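Down below is the structure, laid out as structure tokens.
With one protein chain withheld, the remaining protein chains of the complex are depicted in position.
Going by the order they are written in, the chains are A, B, C, D and E; count residues from 1 in each one.
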Amino acid sequence: MGSKQLISELKPGDRVDSYFSVNYRKPVTEYKYGFMFEFRAADKSGQITIKYWGGQDADSVQKLFASFDREQVVKVKGEAQEYKGQIDISISEKNGGSLVRVAEGEYDLNQLIKSYENIEEMKATFKKLVSEVRDSSLRELLDAFFEDEQFMNAFSDAPASITLHSAAVGGLIHHTINVAEICVRIAELHPELDKDLVLTGALLHDIGKVQSFKVTSNISQTEHGNLLGHIILGDQELMARIAKIEDFPELAASKLRHILLSHHGKKEWGSPVEPMFPEALAVHEADDIDAKLDNMITKREDAVTEDDWIWDARHNRLIYLK
Amino acid sequence: MGSKQLISELKPGDRVDSYFSVNYRKPVTEYKYGFMFEFRAADKSGQITIKYWGGQDADSVQKLFASFDREQVVKVKGEAQEYKGQIDISISEKNGGSLVRVAEGEYDLNQLIKSYENIEEMKATFKKLVSEVRDSSLRELLDAFFEDEQFMNAFSDAPASITLHSAAVGGLIHHTINVAEICVRIAELHPELDKDLVLTGALLHDIGKVQSFKVTSNISQTEHGNLLGHIILGDQELMARIAKIEDFPELAASKLRHILLSHHGKKEWGSPVEPMFPEALAVHEADDIDAKLDNMITKREDAVTEDDWIWDARHNRLIYLK
Amino acid sequence: MGSKQLISELKPGDRVDSYFSVNYRKPVTEYKYGFMFEFRAADKSGQITIKYWGGQDADSVQKLFASFDREQVVKVKGEAQEYKGQIDISISEKNGGSLVRVAEGEYDLNQLIKSYENIEEMKATFKKLVSEVRDSSLRELLDAFFEDEQFMNAFSDAPASITLHSAAVGGLIHHTINVAEICVRIAELHPELDKDLVLTGALLHDIGKVQSFKVTSNISQTEHGNLLGHIILGDQELMARIAKIEDFPELAASKLRHILLSHHGKKEWGSPVEPMFPEALAVHEADDIDAKLDNMITKREDAVTEDDWIWDARHNRLIYLK
Amino acid sequence: MGSKQLISELKPGDRVDSYFSVNYRKPVTEYKYGFMFEFRAADKSGQITIKYWGGQDADSVQKLFASFDREQVVKVKGEAQEYKGQIDISISEKNGGSLVRVAEGEYDLNQLIKSYENIEEMKATFKKLVSEVRDSSLRELLDAFFEDEQFMNAFSDAPASITLHSAAVGGLIHHTINVAEICVRIAELHPELDKDLVLTGALLHDIGKVQSFKVTSNISQTEHGNLLGHIILGDQELMARIAKIEDFPELAASKLRHILLSHHGKKEWGSPVEPMFPEALAVHEADDIDAKLDNMITKREDAVTEDDWIWDARHNRLIYLK
Amino acid sequence: MGSKQLISELKPGDRVDSYFSVNYRKPVTEYKYGFMFEFRAADKSGQITIKYWGGQDADSVQKLFASFDREQVVKVKGEAQEYKGQIDISISEKNGGSLVRVAEGEYDLNQLIKSYENIEEMKATFKKLVSEVRDSSLRELLDAFFEDEQFMNAFSDAPASITLHSAAVGGLIHHTINVAEICVRIAELHPELDKDLVLTGALLHDIGKVQSFKVTSNISQTEHGNLLGHIILGDQELMARIAKIEDFPELAASKLRHILLSHHGKKEWGSPVEPMFPEALAVHEADDIDAKLDNMITKREDAVTEDDWIWDARHNRLIYLK
Partner (left out) sequence: MGSKQLISELKPGDRVDSYFSVNYRKPVTEYKYGFMFEFRAADKSGQITIKYWGGQDADSVQKLFASFDREQVVKVKGEAQEYKGQIDISISEKNGGSLVRVAEGEYDLNQLIKSYENIEEMKATFKKLVSEVRDSSLRELLDAFFEDEQFMNAFSDAPASITLHSAAVGGLIHHTINVAEICVRIAELHPELDKDLVLTGALLHDIGKVQSFKVTSNISQTEHGNLLGHIILGDQELMARIAKIEDFPELAASKLRHILLSHHGKKEWGSPVEPMFPEALAVHEADDIDAKLDNMITKREDAVTEDDWIWDARHNRLIYLK
């Protein structure tokens, strides 16, 4: 396989000779000296545009274009260059470039997508949390999800978000454990809460993400993920599993659905309803706290500078590094 | 039945002798001279609190309390009075009051809930709009809803909203027709739109309201209506009907679900996703325009004053009456 | 002392014969039949306006007015009545009313202000949390506060807020413990955090409230509480105690001050700076979650209705009671 | 005239030999090797900065600078290059560049500004809409505008907006027709509306745009357009025409002025007053729906990608292309 | 005339025998014992609803109703009472009530509307400010307004706002002087400003209020004031006066119009355009500072309480009184 050149480290003028995962392509078009096409590619460090500049023979360019597709992996020889303030890769006869599809096994998937290493360990922790639920109906429901090996594997392999920092295989189970652990603590501090309900809600709150992300040689949002959103997909999945359980109590079903639907906390953050009882509020708050802390901690850990501050453009704030 | 005293017209000191629909009750409690309870009641003109002041015999008060329930109708004799700036009704031995449950047939339902008169006519108009859809899958889907007589009747009897002004039987089909008609016009002006998709989306956009309102002797929001919202209920209903149609095209299904989910237009208005293609945007805009116009027109029509202006407190604006 | 009539239970027409704490008074003025004055009074259940209607003898009214002051307790005989939609108490010769100051010991303070019962137990829990801090400077600082018996008593007797629901003696230590416990859990889940710093920040975050509330026979905000706010008062207190510790590390001092100043999380919520490192973010989030949950749980617990819903006007939401 | 190189298609390194419209210039300044100036230029595809790098002879550079002006057309020979992430054109002796003003007739205006092709047809449709107004005063007013050939021509040649996508000659009449057609439909569905007033308001709502845009060899906002805005300019135009009509009813005048002033719907969108009667609301809503739909449809039609999605940065949303 | 009972001082049960200005009326309707009507009335201290309860003779009630109109003054005998948390006045045979129109001269206008006492003095100050403008065109324009005696009188008699606190005759000139004085100071501190332009803008900024308020026996907003707003009315007035001045410089005209139109500073505060040059910004800021300070100072001066704080509900803030 050879070593991998990471997208985030390419500089203008670098010779490129490495493999990348294909996101999507734009069709072949004509240019001054012949025919060209471009596509968007990714590895675990970021995304980049790759341009193939072919010659006058339209057929051969079209054939090359047809030889690979989205979500597949290609080996690229060419040159990194700057265009409109971005780095991209140019492949041309002049720079000795080439482009060829690479079969599975001929690349290291860990170079293309990030992954948590302790997934098995996290599965065990997760099962332990499930076992803390005492109510038999809620336990039956949880088992319908997490004792279903196929679902459990998909759940454990899913990322928690599409942005690069947390877009790691195993991110979903990692985040879900944290939310559930905080909920357990909150339920101990506030004995008025129905602990079984809070914990079940926490364990299920993001199950829609299993369907809303697709992990191939890269991580992307599915069509349903975009058009319907993981909240709706989670509710749909929940209804389907509940429907198969005999005599599942209607009140618990309504409350769980409400917890899933309201877990973003506010309508403007994508929940069609807002938390209407304390157990729903607790799941929302625990989700919120874990996501925000993770984000800021990651930024502090990843910073490389002698300065004591970095600017977090997305949240419009300084982060102090000392 | 006798004539009906309307809640909105009661003034302090009025003798009350009329029937009302029961919304919900508060339990029996003790007071200085014995035992009392209160409940919330409604008719087509508004809501009111009714207080029963009983004597020292707890049992008989409890018995009276147990003799009627939510959504039933009671005949009330008593006196209107003011308490903390509101009008309520007081029933006591002193004012010769009494309270007794009234059987169906002994009251005029039209005095308790408003209703559109031309429902049959609206059904015909609605069917004609359905027949304008050419795509066979979409037609099959529409027929699955609206040729199902039970659903069609429930749909035609549903209100469009819970607030008093538009809380009328038939309000949902009335509003849906308007939205569909505007969509048809928009699709003619913008031929790039998929007219069949827009029209089908318009006809189905509010079907969740059939489940989110309950019409008995009064109109109320159901538990699912509050906890899940009519948008989610509509999506669930849509999925269920689509599942029963063989080979319903997946793309059309996704798009229709998106239209239903996004029809409030913005997350802060309760849509978990926002319109991502023009057909979804068109349905949202047509819904919005009809709802807002209806609201302002009603206020202008209902105003009774010599002044040229009324203040619309809910929307924080003046309305000009000339 | 006799039994206490609670303000929240007075109804128009009730004879009043009970004691109340004085909030503030308005000066004596003339009216049709003589001289009158009014004052605002409180007990543990709420606040009420009390009006004294005297006769033509200005001197005697003025003398009565001068016989009591803010924060003292008065015994009131009179009648509850409604005025502009509110209940108030009227004292006049006609209704056999009277008004007289009551000495300490002649009333039950627990009827005037709420109090947690397990304050000693909470103190022990609190000390245990303090002992979890390993860093010697931070421990020295914590001890400077909480081993100072006078401060510890004031801290344990302080309320967490001025609004009636949580305005209880002991509310501050109760809330602080919860925030600290959640922070401990978060620090375990996120080992990148400096646990000692988070925990110290949590234990100190609200110390400014000791100065911003005044507990006499009622609970009120102090002048400094209003003009400067508890965040600034807490920072000032922190600086003062740090100044007395030899060689307290400057970095830790800056970080702790930042945690206190930023613990409301956003400028619009009253923090002059927003959290700039994860430990500050954790304290803010834990504070937020405890305050919001407490509020919603209290409302669910206190609701008295047969309906399944109550309307929470302050947060503009329904709360589900089932 | 030769074929036109479009600004949007220029790439770094391209030889440029084409004509452009001048937006505005910056004065001559000195640089390392002599004197230079730059100006902003446009064609129907976008805008670009053009830099002229002259020699040591200040006079000749100044003379060249003085030889052309804003809104005129120049023929440019030079080279496209990248500077700070943007493409610009560099003209220098070294790259064989030249710059010369081009007389009218020597360029194709359709390459410089976009235009609707069916303007005559739209005029006819427009006149038909005018003829639907029955009220004689309103008709007289409409005729005062649209039977005035000079105004009608200016109106028909005006664009609807300054941004490139809809900045086409004929855009204003196109948009106005759509708004009027939707208003007609709405008035049919809501017979309580004064149809003549709604339709007249719709036809006149954007007349201020005739004065707020200037179409020469490019499209620009006029000084009045920026300083006063098309809403105020429209109101001013309306007042002027009404003043010339004898006995124009005062109430209709006030209502029409209000419709024009309020047609952006909200103060934050630039209307000094918000719709205060349903006819004004209808015009606003119809305007809104047409503008938003047009925008999204255009983006869907113009997208060139194999992906199913494009990102609409301005509205911060994904658009689905399938 | 007798002494005036002020609306703000009426208490339930008070005998009323005084005169009030009529705002608007509601038509005659039937009630249990005959025919009644109500109207809204005002004096310098506030507004109140007055109800006339007549007998069975519809004609005589209608005749009484027809005997007075809006903006006229009536003498009322009756009783103050509370209804739904508000005080109103009830006139009936039972309480010996009567209602009769009062001719001009038979009441003290100063009891009905507030007025500044030093209007002549303010006029002199104002003229002095006008004379500080050196530019001849701007001076000519100012003279066109303020040497026109009719306009100057209307301007000096106009209030600055419709709410009760500043709704005083002379309020407009008072406020305008303050804004102009602050502008003069700012222009001295920032010599880059065109002082003549700033000062002229300040003196003219609120001239639209002359048309937007009507002062009769009460102060009300005119129809144009509501439908068009004082900003548009001011711009219209400005254009009209400028049109009559020969060779008034176009640039100055555009800038002045912009200053008037933008003086509310932000679109959401009602300006259709926002300040685009520093002179416009200065006028907006000076207007803002005077209005806000006036408001808070008035509240501090008017407060009557022994407490050190009052709650300013409109601005949602405490005001400190010490």
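In this text, a contact is a pair of C-beta atoms (placed from the backbone, for glycine too) under 8 Å apart; a residue touches a chain by one contact, two chains touch by 3 or more.
As the structure is a computational prediction, the values presented were derived from the model and not from experiment.
In terms of the touch definition stated at the top, the absent chain reaches A, C, D, E within the entire complex.
Of the listed residues A:D17, A:D69 or A:E82, the one in contact with the hidden chain in the full complex is A:E82. The omitted chain makes contact with just one of the residues D:G13, D:G55 or D:G85: D:G85.
Contact with the chain not shown here comes from a single listed residue; of C:L6, C:V100 or C:V273, that residue is C:V273.
Of E:I7, E:I48, E:I182 or E:L199, it is E:I182 that touches the chain left out of the display. The chain not displayed touches chain A at residues 12, 82, 84-87, 304-309, 318, 320.
Take chain E: the residues that touch the chain left off the picture are 178, 181-182, 185-186, 189-190, 192-193, 251, 258, 274-278, 281-282, 285-286, 288-290, 292-294, 296-297, 300-301, 317-322. By the touch definition given at the top, chain D reaches the unshown chain through residues 23-27, 32, 40, 70, 82-85, 223, 226-227.
The criterion applied here is as follows: only the chains that are shown with their structure count from here on.
Chain pairs B-D and D-E differ in how many C-beta pairs are in contact, and the one with more is B-D.
The two sequence copies chain C and chain E touch through a face in which the numbers common to both fall below half of the numbers used overall. The rotation relating chain B to chain E, fitted on Cα atoms, amounts to 120°, rounded to the nearest 5. The pair from B-E, B-C or B-D that reproduces the interface of A-C, where over half of the contact pairs by residue number are the same, turns out to be B-D.
Among the remaining chains, the Cα-based centre furthest from that of chain C is the centre of D. Centre-to-centre separation of chain A and chain D, using mean CA positions: 42 Å. Touching two or more other chains at once are residues 223, 226-227, 258, 276 of chain A. Taken as a contact graph, with one node per protein chain and an edge wherever two chains touch, the assembly fits none of the named shapes, being neither a line, a ring, a star nor a complete graph.
Chain pairs that touch one another: A-B, A-C, A-D, B-C, B-D, B-E, C-E, D-E.
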